[in-house]
Structure formats: structure tokens, C-alpha cells
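Each chain you see keeps its place in the complex, though not every chain is here.
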Amino acid sequence: MVVIGKVAVIGGGSTYTPELVDGFIVHRDEVQVKEVALHDIDPQRLEVVGGLVERMVRHAELPTRITRTTDRAAALDGAAFVISQIRVGGMAARIRDEHIPLAYGVVGQETTGPGGTLKAWRTIPVVLEIARDVERLAPDAWFINFTNPSGIITETLLKHTSLKAVGLCNNPINFTRLVAGLFGVPDEAVFLEWVGLNHVNWIRRVYVEGRDVSADLMAKVREGLPFYPFDADLVEALGVFPTWYLQYYYYPDRKVAEMRAAGKTRGEVVTEVERDLLRKYADPSLVVKPPELSQRGGALYSEAAVRLILSLVLDRRDVQVVDTRNGGAIPDLPADGVVEVPCVVGAHGVTPLRMGPLPETVRPLCQTVKAWEAWTVEAGVTGSHRAALMAMVTNPLVRSVDLARVLLEEMLEANREYLPQFF
Amino acid sequence: MVVIGKVAVIGGGSTYTPELVDGFIVHRDEVQVKEVALHDIDPQRLEVVGGLVERMVRHAELPTRITRTTDRAAALDGAAFVISQIRVGGMAARIRDEHIPLAYGVVGQETTGPGGTLKAWRTIPVVLEIARDVERLAPDAWFINFTNPSGIITETLLKHTSLKAVGLCNNPINFTRLVAGLFGVPDEAVFLEWVGLNHVNWIRRVYVEGRDVSADLMAKVREGLPFYPFDADLVEALGVFPTWYLQYYYYPDRKVAEMRAAGKTRGEVVTEVERDLLRKYADPSLVVKPPELSQRGGALYSEAAVRLILSLVLDRRDVQVVDTRNGGAIPDLPADGVVEVPCVVGAHGVTPLRMGPLPETVRPLCQTVKAWEAWTVEAGVTGSHRAALMAMVTNPLVRSVDLARVLLEEMLEANREYLPQFF
Amino acid sequence: MVVIGKVAVIGGGSTYTPELVDGFIVHRDEVQVKEVALHDIDPQRLEVVGGLVERMVRHAELPTRITRTTDRAAALDGAAFVISQIRVGGMAARIRDEHIPLAYGVVGQETTGPGGTLKAWRTIPVVLEIARDVERLAPDAWFINFTNPSGIITETLLKHTSLKAVGLCNNPINFTRLVAGLFGVPDEAVFLEWVGLNHVNWIRRVYVEGRDVSADLMAKVREGLPFYPFDADLVEALGVFPTWYLQYYYYPDRKVAEMRAAGKTRGEVVTEVERDLLRKYADPSLVVKPPELSQRGGALYSEAAVRLILSLVLDRRDVQVVDTRNGGAIPDLPADGVVEVPCVVGAHGVTPLRMGPLPETVRPLCQTVKAWEAWTVEAGVTGSHRAALMAMVTNPLVRSVDLARVLLEEMLEANREYLPQFF
């Protein structure tokens, strides 16, 4: 069992925090954290969420100390790991990101389309500030980014700071579990040739116990796979399996119609879920992660985070799908950009496997979204209006330059208070 | 002065033919063609157009023999040059290509979007038949392709036949003349760093007498350039000059609105222009190219064609913008695909200049359209429904998989008689 | 514990076989082999070596059945693993490979220089015959190649057969142990950024427990590292650590002088070692691997082989350095060639890590040797004299075309009986 000094959680008031701490409880035989330092700008949430995780830890009889602070430097100082799960502008900003595009018939979603662009731009100035603190106070720490859009934020950190940053998403572990369930095997028996970017990825081949079961999985898709939103004829034409978020790119009209029909945006739904959750969290008799948390959308996040931390600390050199610098793993994407691919994770860091060229059925979409990401990073860091226009124009969900211009103007204005780089 | 034995014109009944023959008349001091063999499947047009060009040649006192035939083999046999300017399905098919997409709010245009896809698919079986004849009857001939979509047809020929094929478009020569006019110099003083594909290209730098005048041209765009359909802020953001057909990609909503407002499609307009032209052509007193031809859209075609022929015959090794195999001239496009770039043209053939990576502002659009072209070629040659769906899905003007599927079905059905490979 | 049906050992009469079987004894808790089928063309060696390993297995009370046969098909039929450790032409041919170049002042060595070329050419026809049998009789078997030159033979198999072939060498495991010893840690704590080809590789970075100890190792090289044959100033200039066999490329004059001074070639020494070993093996009282075997040169081979087999069978997906198809892992080497790099090994197969471009200090040597390997494969498979001359000319130890021609002629002639492809 390995002992870690301090894990700092930026955005510690997030409703996800109990999920993360639960991970440390579940994996107590492998890793013990001396201190979990929760930082948040919202003292009230910090108290509610911090209170719950403190009770969880005590209940589990873990020696871990839970500290809470609104002083970021105090939280970061000397941390071995920094976990970032912030949401700049909160749910209110997310809901604006959803509504404005929708009014123009464009997908309003927090990581894809114009919504993802604006979320990135609000986040980048803050995450760079955090990074400057980390560079100063915990220069050897691993920085694990959960903040969406995870690939873009990780790329910002890798291009513009000296942080040892890794991006994480629960999409890979969820798909792994889906396959494991379908084939009746444990997660460990599944190996996915996962290629692409965060939220824009495809599975080229699916192995179960080393056997290529891609054709079997295709047959299941044809029969109809619950919660898998892609038509079999598209999947067959692609020759690879698109994952969840690609529905926004393949079926934007369908998604826009659904969103409009829904009445509420996802952000509005989540706001209610969170309100309920926080009410539950505040209950002093609650000493374990409540089951409702899984509706929040972060299922298996703790699993992903703890597995990553364990391999970084224990030098496991096992294979995990994370967001890291490409460096030629996928030769038809820029070398300096971030990709989401299987990587060997050890104490030395994160080394991607050689994935080779993108399948030609998905190459242009992946290249286009990657270009959007790069422009989003550039505009988010520099505040360049030219880069901002290019980000909007390049996004495949924005169908014309005229629309790009209108959306850009309206959304910049709506987020003015969070965008010091632009105003 | 060089003498060429036979120039075969496939689609010789095209209203463009007088333009081409006029080129030989204008350049009579440099090149003399012994025989121009006009082939067409429409005997009536052949008679009208053939009659005019015969009168033109006689009036110019050129020794060139004009022959007309509906027997393709006879026309091709022993030709030194084959010029292809066919239109499979005629204007009626073009008008269908325009109307069907427009009904779904998609640009209906003969070379971009779904219209371009279907025009390619109608043309590919016929052009491959022609190619088999050329391989047999004129294996050393240069095959100059004017038939649209010119890049796709040329790629088909270079990938699937042994022809010495070159694609040609009047877009480069028109832009050259535009610049020459703006700066008050002859065409020869202009050098354009032209990068991209047929109808999807940008000018990276503009030189006049070797001086980089890109910034001057940008200033003129900002002041407002007649007939240049791009907003200055887009051009400035791109950092390169888009050319004419890119308006369909940058402003699809604007173009759809215009098309809908116009009442008539371009195909319908051209049908009338052609009817009038052919009436004029039939007038036995007409002995020169009528001025109305320039409205037809092929301005300077003859100039481009004759310049290409002269350099191929005279081994001039000068620089011309044509469509040819990429081979790394633009490293971020497939090596085996066709690109439109400045090339050295000599008797040895066509060698592209090293243009280097695409500007990052235009890279994803260019890569996406190139992928659409490649799928269009594959589907057009094999009749694969999977490739056909990928062609539709990949086209940037088709906004979703659902729309792609609907358009594909309806347009294949509407073109059934011309698509033996699919049915 | 996993059970494997049959392991076929081609060249089972090799003095290395006890080493391999010892590996199965040591790892008995993880893997159990039902049958080890030894095949050899020399019945006498088969009897001696087979007798020993049978006694070893019995003594260890392993249920493994040892079978011996001179019928290759019988040995291969139904095997789950095929291990190839043949030596075509035996030690006599090796000694010729050493003497002929040496007479011209060229390194005479069994895997580098002209000796490696000829060893490859003798081996290729035989290994292709074996491969045809494997394709027929054990198409799903993993083919583990120990036969030198291991990279070239593996490349031959991957380019010209359908075998699931992996090349193996004890060089990586030996260097790992060297580092482990220097830093006082177990092998597992060491992670090497191993780049290059079989016998032509460098270590870009050395990690111990995830810490980059490259500078510490460099300091030890400067102090003088026993058995490490490279000058500190060369290693510092390279910026990476060359491994053992590179001394032939960096110090060919020194090595030629040593070889000449030695009186005996390595092949002659090994012949004697083997004679003694076989005498020992024949002693019916010997029931364990004799300690003298380690002098033979294959130290830790069994360790490497068993680790590879275990990961392939148990789907471990751990990192091992093996020889496999490049596919862009090192972008400045051909994608279809074999490289030696860290790979994730699981039941799905072998996936290289993305190693990125070669360090520029070693790039040209590595590219040159890779080109020699590719020509050697081509000539070895086709018998093309042009390819054979290119192989000789390209080898960096052959200093001129004139010398290449002389060596080629003399060495082909000396090996005539083993080179059906050339004669």
C-alpha cells in the first residue's frame, strides 16, 4: 500500500467530490491519502460537501484528514496531486451556453459546439491562474484535469504551463464497462483501440480476453444496443464504433429537435439534481455516497481517477485511456495537440501507444474538431478576436460564417464578466 | 511554330467548342492543329456547333480540318490530345441536382455539395469508358479534362486508368486576370501561391512583378472588390484569399436564400443562354465566336487550354495552375489525391511546386472536402453504397447523417438511368 | 495459473533449450505447458539436449511432456507457441561469416556487417519453409523468433507470411538488469525508453521507480562502467545510451584489431563452449541447467521468452521491449519495417508505444542500418542480385562499393549450398 501526502481538490465543493473520496475508500488497501484539501470559492458548498466527505471518511475509519479552504494557495501548497473540477460561471453560464445556440438551431451542449467554446474561454483564465500557483507551490505535483472541455483545458495546460497535466474523462471507463457487461467479463478483460479526442472518439477494435469481438459488437449494435445512440448503418459505414458525444456531430438536427422538445436543457436538469443532492449531502446522518449521485453524470469518475493516481504513484505501467500530448501517436493530428488514446501510465508519466493513422471514415471530422480545439485554446489564452472567429467558423456544428459571427458576438457579450482576455 | 496532328474533343457539341477553337486561331503563330475531331452523342448539336467552328476556321484561313462524328473511337484514334467536356444527363440532370438539395435547405450547385456528388457519379462510368478507348486508340495522348467536377474526374482517371490526365479550370486564369486588372499589369506579371483543390482553393500570397502585394490586395478587399463575394473580416481572419466557389462553403445559408429567391437555378438560366447561343451558332453568316459566349461561364477557358497544350508540346516548363496528383506537394492532403496547385508544365508532364502545409485557417475545410472527393471517386467507380453514404456524410454542406441518408436515397433514385454502377 | 497445450521448439537441439525449459520450471506457478515438442534436423543433439530437459522436467516434478522429433510437421501440428532458434549452416558457417570480412579489415560478426547479411540469407529460405508449415498446421500460434539476426528474420516473417510473429532478444532484459543492479532495485523498477532496431538501439531515458536517472547513469559511465564498452565523451555527445552491439558500428577499427588479436573468432570460441556443454548435457546425472550455460551468451533468454508468453496468454498488457512492425512508433523509420521498442503485450498482440522521432544524434545510423535490413530481407526472399548488392553497399561497415562487390561475390560463393534463392 502506498501513502500519498496531500491531494488538493480545486472545485472541492463540487457534488462530484464524494464520488472521488469514495474511490479512496474503496481502494484503501492500495493507497492511503494523508490529506484531502478541498478548495472552493463558494464557502457554503464547501461546508456541505466537505462535511459529507468528512463523515464518509470517519465512517469508513480512514485516517485521511479532510481540510477545507477558500484560500487556493493553502490548498495547493505541497500537494502531490491536484485535481481540478471547477465550473467557471456555474450552472447559470452553462444554461446560457445551451440556450443561445439553440435559438439559432445549433446544438447547445457544454463540451461540443459553441457552448464548449465558451465554457473553455471562461475556464482558461482561471485554470491558468491555478497553474501559476501550482508551478510555484507544488511544481512536482500531477495535475489531473476533470474540468470540461477536458481535452481543451489539458491542451491549454500542456501548451502554456510547465504542469505535469493529464486529462481525464469517464467516457472510456463507461464504454469499457458497457462492453464488459455485454460480454459477461470483468472490466480488465476488455481492451479498446480508442482513437480521437476527448468527447470525439471512436473505437477501432474491441478485444475481450484478447479476442477481437468487433464483429460481435457490431451484430449487437444491429440488434439494438440500449443507450447506444447510433444507427447500425452509420456504424457499419464508419467501420468503427463512435462513442456517446459524437451523436451531436452525426445527428445535430435530431439533437436540436430533442433539445427543443425537452423544454429544459441538460443544465437546467442538472441544476435541479444538484439542488437535491446538496440537500441530501447536508443531512448529518448521511455517511456514505448517496445513490442519486450516479444520475449526476459522473459515474465511475472516482474509478478513473483512483486508477490513474495508483498507476502514477505505484509505477504500474498499465494501459489507461487518458488525454495527453499526441506526439505522433496519431500522425494525422498535430504533434503538439492533446488526444485521447490508450497510454502506458507509470511513475515516469504518461506515454501514448502508437495508434497509427485515423480510420479514413472519421479522419476529417476528427481533424476539424481538433482544429476547433486549437483555435479555442489560442483564443482563450490570447483573447485574439481573429482566433475566436476561427474557432467559431471551424466548429462543425456552426454551419456558416454568418452564423459564426452572430453567435460569437452574442455569446462573448453574454459571458463578458468571465472573459477578461477578450474585454 | 509547332504542328499537332489531331485534337479530339469529346462533347464537341458543347457551346464551349467555339471558345476552344478560337484559342487555336488566336495562337496560330505558335501552334497549328491539323485536325480537330469533334465527337458528340447529339448529332444535331454536333452539326450546329461543328458548322460554326468550321466557318470560324475557314474565315481565319487556318488549314485546320474540322471533322464531326458520333463514333467515339473514330474521333479518338491517333489523337495527340483528347479534350473532355461532356455533361452526362445534360442540363436536365443538372437542374435536378440543384433542386433536390435546395428543397432540404442545402446548397444546390453543380460542383459542390450533393449536386457535385451526383454529377461525378453520372460522369464517372462514361469517362471510364472513354478512358478505355483512349488507352487502346491513343495511349500517348494527353487527356485534358474540363468536365466538372474537374478535380474528382481527374482523380478518377489518375487512380483508375493509365491516362496522362490533367484537369483544368478557368478559375485560376480568371483570378490572375482579376489581379492583373487591379494592379494594371499583364497576366504574366502575376504569380499566385494557389493552394487547395479544384473549386476549393485559396491564394496564400499574391505577387505582382515579384513583389508581394497580398497586403495591397487585402486593402482592396476591405474597400470592396466588385464580384469578390467574401467579407473582409473573414478574409483577414483566414489570412489568405478564398476564391469564388468557396462562398458555397463559407456562406451556405446566404447562398440557399439567394437561390431560393432567384426563382430559377443556375442550370435553368444556362439552359436559356445555351438555347440562344445555339440559335446564334446556327446562323450561317456567323464566322467568329459570338460575344454572348462569355456569359456562358467559361471565360478564358480557351486561354487556359491552349496555354496548357502549348507547354506540353513545346516543353516550355513554365508554371500553370492545373489539377494533378498531389504526391506531397501539400503534405497534409493524401499523396494519391488530386490537388490544384501551380505546376511546371513541360513535355515530360506536369510537376507540382512544393507548396508546403496548408494554412491552418483553411486546413480542416480543405481536408474535409478532399475526403468527400475521395469517397465520391470510390463510390462512383465501385457503386459501393457504404462509400456513397460516406461521401454524403463527409460533405460539409450536408449537416447530418439523417439528411445525408435522405438526400442519398432521393438523388440516387432521380439519377437511376445514369448510374449503372449503383443499380 | 494458465495451461498452454503445446510449445514447439524449432532448433530444439540448441544448447539454449535447457535455458528455455528452466524458465517454465521457474515460472511453474504462473504457467504450465502440457507438451514441449523439440524439433531438430540433428538427431544426435536432439537426443542429448532432449534427454537433459526431460530429466530437468522430471526432477522438477513438472507434468510437462517432452517430445522429440525430426519431423517438423509433427512438432508444429496444433502448437499454441512456436519458438524458433535455428542456425542454418551451423557454427561452421558462422565462422566463415566471421573470417571472410575480417580478411578485408571488416568486422566479422554474426548479426552486424556482412556476417549478419549472410546469416540472414541462409536463414530466410528455411524460416519461410517453417512459416508455410505453421500457416497450415498452427495458424493461430504465436511465433517467437530468437534466430539471429532477429529483427531481420522477424521482418521477413511479418512482410512475407501471415504469422503472428514477434522477435525477441535478451539485450533489453540484460540492460534492464544492469541498471537494476547499479541502482539496487529489482528489474521491475526500471523503465527504459529503448529506441531503434534489434542490436542497433539506444536508451533515450532511464527511469528507476519513475525517476529519470539518466544523468546519474551518465555519471556512472563517466566513472567507468564494467562491461559497458562506450567512451563517456561519445555517450555524452550522443545524449543517449548506446547498447552493446553498437560498438561494432562506433568502433569498427578497434573491434577488427581485437578480433585479429584474439586469434579465435567468437564462433570458434562458442564451438568449444558448445562441445563442452553438450558433453555435460549428456551426463545422465545432470538434472538441472548447468551453470556453464550462462557463458554461452543467452543469459536471461528464458526470462524474456517466458515473460512474453505469459503476457500473450494471460492478456497482461504490460510493457516489454520486443521486435515488431513499426507502424509509426518511430516516424522516421519505414512504417512496414520491424523496430525494437517498448510494446504493450497482451492477448490481442503487441502494440508499440509511441516513441517519436529518433534522437538526431543517432538518426542517420539507425536509418542506414534499417535500410540495410530491408535490402537484406528483399534479397534474402527474392534472390535478387541487385538487392543483394544494395544490401552490401548500404551496410555502414562496408566502406566502399568495390569492397561490397568483392565481399558479396566471395561470401555468396562460400555459402552456395545454403542459398537456393541465389543459385
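Per-chain numbering from 1; labels A, B and C assigned in written order.
The rule is simple: contacts are C-beta pairs under 8 Å (C-beta built on N, C-alpha and C of every residue); 3 or more make two chains touch, one makes a residue touch a chain.
Given the structure is predicted, the values throughout are model-derived calculations rather than measurements.
Count of copies in the whole complex in this file: 4, from one repeated sequence with 3 chains shown in place.
Here, only the chains that are shown with their structure count from here on.
Judged by the touch criterion defined above, the protein chains link up one after another in an open path, with no loop closing it. Among the chains in view, A has its Cα centre nearest the centre of the complete protein Cα set.
Shared numbers divided by all numbers used gives the overlap of an interface; between chain A and chain C this overlap exceeds half, so the copies present the same residues.
Computed from the mean C-alpha positions, the centre of chain B lies at a distance of 57 Å from the centre of chain C.
One simple way to say how far apart two chains are is to compare their mean CA positions; for chain A and chain B this gives 46 Å. Centroids built from CA atoms put chain C at 44 Å from chain A. Under the contact definition stated at the top, not a single residue of chain C touches 2 or more other chains.
Residues of chain B that touch chain A in their complex: 231, 233-234, 236-237, 250-254, 360-361, 363-365, 367-368, 370-372, 374, 386, 389-390, 393-394, 396, 399-403, 405.
Per the touch definition, chain C reaches chain A in the complex via residues 189, 191, 205, 207, 209-212, 312, 315, 317-319, 327-329, 331, 342, 344, 346-349, 351-357.
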